[in-house]
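Shown here: the complex without one of its protein chains, the others still in place.
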């Protein structure tokens, strides 16, 4: 199969959906003239014009608020947040308007829109340009949340998100943009709400998503060397997360480790761990393990950033200790 | 001991701290002329004047941003959010400025401020005036978070929060304001970071905080009738939460139920449950149970709001089922 | 005054009077404990919603505020369903999920009240953007208060509307108060419409208690906006007659101050005096309208009272499509 980058995959998804549906348009800062900081909008303005790929003022509340309004009035906006870190600027629009409008108006309207949020650590971007804040949105009813880990899912999930009649937040990792992977030619959709067992195994379930999947694979390899067969589940969607796949895997392997780049405390892993502790504790042969960032903001200096970042070797070591438990 | 309401307890705390330290001032919407929607600022403007009890424009980013700035410049602001639901408006100021400034500037400054956030369901206030969003702030390093359940803690924690050199979010429940409880006369501080075992028991640990504690007590009573002795832990502080007290209790009772009014998915209970599943799973005789709001916005109509709200009887029933597990 | 047809005059009166009686009714039943939640009344400001919405059709959009009953009614929402919603009934326009603070009727282009002060600007801007993209000959209108004009969203929407030349009309209801706060203590400028200068936007001040002045001002705005020139700013000067919410003890102002304004500047009384004085409508015609309104209010009340509350299981409905 052909290989393209994650960024290219999102470009294809966007272009295909824009050709298919004239109601789809994209708005955000520096996406038309620049093509996005990470190239994820490159060339779109050339094909679709500045009326459908719209550079906005630096006004995040307007970007999200206007997307909600346009969605209610029959359009299908895709709003770019520039950095996930800036979602806080538009948090009211995201959680009090976008998420609630359908419900609090008794289903009178739909809010079909996508919020694209580049997240994660990248080259010492420091405290305000490196965050992964997906956990907050797991606590907010009315939004779907996806976080693809590879180009194929990036394309399929973005297309599904654009076609979804609900608001969808699409977290895309900054490091992943440049990574290549096999992507089928042409049309396909990746279903929202379905996790994927990307590697079968019988000894431990490793759950991750987005960039955390890179560590998941490395950890699994290290474990393999020690004779431990890890099953890897790529969550892909955080809301609604795929409870069946998680339970099925944990019931099979009897052990669980959850990995994500975001802050561990109160992170998405907390919900997954709690869910398993509620619903399959009797299957567990060992403590649930969570791996995530320490409880500090993201530091600037490279050695500090490195110390902050997930460390596959250390994760594998901790898991191995857990096996002697 | 004398009894006063939760609202009065916060008033006492504020007045005492303002008398003690001239750097303390309060700002927010309709707090001086009105005394706060819930009476929690009543009379303060009379004693301290409009220079120290400041009515602001409807500008939440300014309220929090200016508090951060004033704190860096030597003051100790207490900022009122009117409703916790409006924290989204100032989310950037809360998580990218207030929480990070000390760390990202390498400890050059402190940000001694308190954010007061009235939260929870109250008389059909509906989707945008009823929320409990404390879980988000457990995922944000750099802030302390407290959520008292009774007048005595309300006073002691508010005083501690005002004296703390770190930013503290003080969640105060709207229903609790009117509730009375014993409060010692005069000066005392309730330590931030310490949970309290408010009822000892040997059969199950029930962890809660804020208004959830009301249900915790009722549930414990129902269980008592069935011969089950519940230990109740009032968390009081969510960040940093009291790991020792939680573990100690769970290791003793071997069962755990967590109750909070906030949305269950991704709620504070997820972190507590995950923490226990990581650190004491071998002590557990049954699945961890979490009780919280369903995954929908808060509805308006009273029967819907009632269906949304925690239901002690149902919680007790579920726990009992868990005992036959 | 010859330029106004009888029909139009009757429409003005009908809308204003209907809003007034609706609000009085809601106030009564709230105080009686029949209505849950919080209620913000539009009494004394009826001329604004009426003057504006009379010029709109259902394909035009409005975004409203916490004080939204008047806008909703003026925009032509079904009174029964509005009343039922405020009572929390399943027949309400939001199936009882929204209530007064989230009243909405999408079937007539009323995109919702908003519990977040200043939450409506950008929603309305987005609706205007949709209109523009769809090349429709419609407009979007956002109502907001003097207090709301200090929210950052005001600024972002004003700027966006201007640079994108959106068919959006800002209607500021400057009623002198933001809850307990007199507007000049928290709003830095005497005429909020002066702010339009900072966005290169056309502006006009109207007498918000004179339905004719509102209507004329808004018509001008509408013509301007429909010609594709971009947004327009209307500031309607008015006064909040009632407490901020029903039950407000109003310790921050005197009863006399309020009563004086209401006596001298009640938009309905002013309308009556004018049309009667200039023989544009007679007592009988006004009476007919009043009677019709009473019947509609009665019907709406009956509908609301007789409707069921939602069932608990409906809690889980209407979240995702």
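Just so it is clear, A, B and C label the chains in written order, and each chain counts residues from 1 on its own.
The rule is short, and it goes like this: contacts are C-beta pairs under 8 Å (C-beta built on N, C-alpha and C of every residue); 3 or more make two chains touch, one makes a residue touch a chain.
Since the model is a prediction, treat every value here as computed from it, not as a measurement.
Novice: Can you list the shown chains that the absent chain is in touch with?
Specialist: The chain that is not shown is in contact with A, B, C.
Novice: Consider the whole complex, including the chain that is not shown, and state which of B:15, B:75 or B:175 touches that chain.
Specialist: B:75
Novice: Pick out which of B:64, B:122, B:222 or B:272 touches the chain that's been left out of the picture.
Specialist: Checking the options B:64, B:122, B:222 or B:272, the one contacting the hidden chain is B:64.
Novice: Specify the residue from the set A:59, A:108, A:132 or A:312 that touches the hidden chain.
Specialist: Looking across A:59, A:108, A:132 or A:312, the contact with the absent chain belongs to A:59.
Novice: Which parts of subunit A face the unshown chain closely enough to count as touching?
Specialist: 29-30, 33-34, 55-61, 85-86, 89, 123-129, 294-297, 299-304, 306-308
Novice: If you put the missing chain back, which residues of subunit C would it touch?
Specialist: 150-156, 158-159, 162-163, 185-190, 194-201
Novice: Write the list of subunit B residues that the hidden chain touches.
Specialist: 25, 51, 56-57, 59, 61-62, 64-75, 77, 92-93, 96-97, 101-110, 141-142, 144, 164-166
In this text, only the chains that are shown with their structure count from here on.
Novice: How many angstrom lie between the centres of subunit B and subunit C, each centre taken as the mean Cα position?
Specialist: A distance of 37 Å separates the two centres.
Novice: Would you mind pulling out the distance in Å between where the CA atoms of subunit A average out and where those of subunit B do?
Specialist: The mean C-alpha positions of subunit A and subunit B differ by 30 Å.
Novice: For subunit A, which residues are shared contacts with two or more other chains?
Specialist: Subunit A, residues with two or more chain partners: 92, 96, 103-104, 141-142.
Novice: What are the residues of subunit C that contact at least two other chains?
Specialist: 94, 96-98, 102, 114-116, 152, 319
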